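Only one protein chain is missing from this complex, and each of the others stays in its spot.
Every chain is named by a letter (A and B) in the order it is written, and numbering of its residues begins at 1.
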Amino acid sequence: MNLRHVPLLLAGALLLARSSVVSAEECIPCHREKTPAAVVQWEKSAHGKAGIGCEKCHGTDHDKMKRGEARVDMKACAPCHKKAFDSHRTSRHGMGLHSGWGCTRNMENRNQRECAFCHDKDSAEPLSSVQCARFLKQSTEMGEVGCNYCHSVESSCASCHTNHNTDLKIVRDPASCAKCHMGPDHPQWEMWQTSQHGTLYGTSGSSVAPDCQRCHMPQGSHDVSVGITMSSGGIPYPAEKAGPNRVEMVKICSQCHAPGFASRELSRGDAIQKQSMAIVKEAEKIVLDLDDRGLLDPMPENRPPHPLSGNKLVIDSQLLYEDTSHIERLLFKMKKYDYARTIKGAYHQNPAYTHWYGNAELKMDLVDIKAEASRLAKAGKGAAQADSSAPNEGEALRVLKRRLERGGITEAEYEAEKKKVLDQYLHGKQKP
Amino acid sequence: MNLRHVPLLLAGALLLARSSVVSAEECIPCHREKTPAAVVQWEKSAHGKAGIGCEKCHGTDHDKMKRGEARVDMKACAPCHKKAFDSHRTSRHGMGLHSGWGCTRNMENRNQRECAFCHDKDSAEPLSSVQCARFLKQSTEMGEVGCNYCHSVESSCASCHTNHNTDLKIVRDPASCAKCHMGPDHPQWEMWQTSQHGTLYGTSGSSVAPDCQRCHMPQGSHDVSVGITMSSGGIPYPAEKAGPNRVEMVKICSQCHAPGFASRELSRGDAIQKQSMAIVKEAEKIVLDLDDRGLLDPMPENRPPHPLSGNKLVIDSQLLYEDTSHIERLLFKMKKYDYARTIKGAYHQNPAYTHWYGNAELKMDLVDIKAEASRLAKAGKGAAQADSSAPNEGEALRVLKRRLERGGITEAEYEAEKKKVLDQYLHGKQKP
Partner (left out) sequence: MNLRHVPLLLAGALLLARSSVVSAEECIPCHREKTPAAVVQWEKSAHGKAGIGCEKCHGTDHDKMKRGEARVDMKACAPCHKKAFDSHRTSRHGMGLHSGWGCTRNMENRNQRECAFCHDKDSAEPLSSVQCARFLKQSTEMGEVGCNYCHSVESSCASCHTNHNTDLKIVRDPASCAKCHMGPDHPQWEMWQTSQHGTLYGTSGSSVAPDCQRCHMPQGSHDVSVGITMSSGGIPYPAEKAGPNRVEMVKICSQCHAPGFASRELSRGDAIQKQSMAIVKEAEKIVLDLDDRGLLDPMPENRPPHPLSGNKLVIDSQLLYEDTSHIERLLFKMKKYDYARTIKGAYHQNPAYTHWYGNAELKMDLVDIKAEASRLAKAGKGAAQADSSAPNEGEALRVLKRRLERGGITEAEYEAEKKKVLDQYLHGKQKP
C-alpha cells in the first residue's frame, strides 16, 4: 500500500462516518475519484480560483446530497449574482417553466422536486396557474428528458452556464442557446446560423456580425425579452407594450443599420405575422365547424379527455398532438411549427425559413386541412344518407347549439338562426 | 460644448442644407452616428483604404438616397469589376431573378424598384418573359423577405459580398452560399457539409477538400454554371450542351480524382436522375388522369385562378403549393423537394440525402399519391352511384375531350377512343 494515500483514505473514512461536510478540502479527495470532471472543472473555474468551495452551493448535508435532495438551483447563485438573477427573473426565461408545466400531483412516479417549480416550500398556493396540457400527457421520463431539460431554465442557471465550468465563452456562444432554441417548433438557432447574420458570424466573428447574445442579451443583460413584441406563441402584445419594445429593438439594430432600414425590416415581420395568422384562423374555423357538425373523427367525447378541459375540443395554445383527430394534428403542425417558423424566420431575416420551411408549409397545411374537411364532410353525408331516420333540421339545430355553447355565436344570433331553421322546416313540410 | 465638434457640426449643417454630396469626407461625420457599422466596415475595406468614397457607389443625390431610390446594384460595381460582372451575367446567377419573378404591376403595394429587374428605364419591353406563379401569389412582404432576399442575386453583388465589407474570406466560405442554397428545395449546403468532401473540409480545410467555390467557381470565376448539365429544375440539357459541360466538370474533379472515377460517379447521378424522373412522371400521369375525369377536389375551375394560366390544372414548373387540391400539393413536395434532393444528393455524393431525404421520400410520395387517387376515385364512384342520372358514356366522352384539350392524346386517338365508347353504348343498349 502506498503511504501517500493514507491521508486521503483517512479523509474518506471520516466523511463516510459523518453526514455533513464543511469545506471543499473534505470533498475533493473522494470526489476526485467519484466525479473527476466536476472536480477538475471546479478547480479551473472562477469559483475554484476564488476559493468558493463545494459547500457554498451544495450546502453541508451530505446525506441530503446523496438522496438527490440538495439540488443546486438559482437560489444558490442569486446572493452573489444578484443583477443577473433579477433581470433573468423578469425576463421570459424567468417565466419559462410556468408555461411548460402543469401540476404533477396526480401523476404516477411524480418527481417531488417538481413541486418547487411552482410552490414555495410548504405552500399549496401555486405561484402561477399556467399549465401545459402537452406536459401533462407525458410519462415521467419523457417529461424529464423531453420537457424539463429545456423548461428548467427558470430555476437553474446551469441550464445555460453548465454545472461547474464558469468559462463565459460557453454561454457567449450561440450554440449554448441552440440546445433549446432549435427544432421544428422554434428553430431560431438554425435560422440565425444560415442568415446573413449567422454566415458573417461564421466567417468574421461576433465583432462584425450579431449573435443571439448581442441582440437578445445586450450588454450582458439577462433579460432575454428585450425588444420582443409578442408572446412565445406568436400572439402580438398590445400596442402599449409592443411599441416601446420595438423602439428598444430598433436601437439594438441601429448599432449596425440605419434605424429606418431596421424599422422597415421589422415591420415586414409584423405584416407577415398578420398574414400568417389569417391563414391559421381560416384553418381554425374549419376545425371548429367540423366539431359543431359532429364530423371530427373521433369526436372529443369519444377519446381520452384533455388534461385541462376534459371531453371538449381544444385548439388554443393547449392544443394536443396526441389523442386527437387527424385534422387537429394537422392544425397542430400548422400552428406550432409552420406559423412559428414563418414569423420567426422573417424577424431573423432568413429567406429559406420564412418562405420554404414557413410560408409554403403553412399554405400546404391549409390545403391538407381543407382536403380532410372535405373527406369528413363526404363521409358524414354518406352516413347521414344511410341513416334515413336523421332529420336534417334536428341536425342543424344541434350544430347551432354547439356553436352557441363554445361562444362562436351570440345568444341573439343563435335565436335568429334557429328561427330560420324552424321556418324552413315548416315551409318544407307544407310544400309537398 | 466641446470645440472639437464644431467642424463636424458645421459639416452636418451644410449637408442638411444641401441635397447633394460629393465625397466621403462629408458623409462620414453624420453616418458615424447614424450607421456606425457601415462606416467602420468601409474604413477597413479595400474600398476605404484605396480612397474609393461613398459617392462612387451611392452617387451624390442625398435626397434620392433618403427616399430609398439610390440603391446600389451591380451596375455600380461593374465599371471597376468588369471580369466578375461579365461572367456573373452569363451564369445562372445572372438569370436568377428572371426565373424568380413575375410582373408585379397589378399587385397591391408593389415595390417600384422591382421594375428595374426586368425593364430598362422607361421601357415597357420586358428583358425576359419568364415569370414565377409562386412569386405572384405572395404578399409584398413575403415576396421581399421570402423570395427577393435570394432572387436579387442577379442585380446585386451584395447578395454574396455583403454591403461594405470587402473581406474575401466572407465570399470564399461555403456559408456564404448556404444563405440561399439550403432548405427543403435545394439543400446543397447541407448535403455538401455532411458528405466526404464537407467533412474533410471541416477537419482539413479547403487545401485538402473541395468547397462550393472550388468546383462551381473555379479559379475565382463568377460563372457558377460551369459544368452543370441540367436546368435548375432538374431537366437535363440537350446532349450538345450537356456533353461539353460534363467534360468541364470532370476536369475539375480530376484535380483530385482519376478522370474515370469522376466520370463514373457523375454518370451514377445521371442514371439516378432518369430513374427519379420516371417516378415523377408516373405521379404526374395519375394527377392528369384525375383532372381528366373531374375527380380533383377541388377541381381547377372551383378555386382561385392560377396567376399565369387561370382556371386550369398546372403541374409543370409553375405548379403552386397553395389553392390546389391535396394531391397536387403532394406532387409539389415530390417534384420540388424530393426529386431535387435525390439527384442533387447523388451529384454531391451524399448518401443520406440521395437515399433517405431523396429517394425514400420520392417513393413514399408515390405511395401517398396513389392512395389519394384511390380515395378520390372511390368518392367519385360513390357520388356517381348516388346521382343515377349520370350516364357513364357521357362521362367517358367528357374525359376523352379533356384529355384531347390538354394535348394528352392526338385528334386521331380521340376519334378512335370516342368510337369505342359509342359502340359500347349502342351494344350495351341492345343487350338487355
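The rule we apply is simple: a contact is a pair of C-beta atoms (placed from the backbone, for glycine too) under 8 Å apart; a residue touches a chain by one contact, two chains touch by 3 or more.
Owing to the predicted nature of the structure, the values given are computational and were not obtained by experimental measurement.
Only one residue from B:119, B:363 or B:418 touches the chain missing from this view: B:363.
Only one of A:46, A:142 or A:235 touches the absent chain when the whole complex is considered: A:142. Within the complete assembly, B:199 is the residue of B:23, B:123, B:199 or B:302 that touches the hidden chain.
Across the entire complex, the residue among A:28, A:52 or A:150 in touch with the chain not shown is A:150.
On the side of subunit A, touch with the chain left out of the figure occurs at residues 34-38, 41, 138-142, 144-147, 149-150, 162, 165, 167, 169-170, 173, 175-176, 178-180, 182-185, 189, 297-298, 321-326, 329, 332-333, 375, 379, 382, 386.
Summarising the interface, subunit B meets the missing chain with residues 194-196, 198-200, 202-204, 208, 254-259, 268-269, 271-272, 275, 345-346, 349, 351-360, 363-364, 366-368, 370-371, 374-375, 378, 382, 385.
Methods note: only the chains that are shown with their structure count from here on.
Think of subunit A turning onto subunit B: fitted on CA atoms, that turn is 120 degrees, to the nearest 5.
Computed from the mean C-alpha positions, the centre of subunit A lies at a distance of 34 Å from the centre of subunit B.
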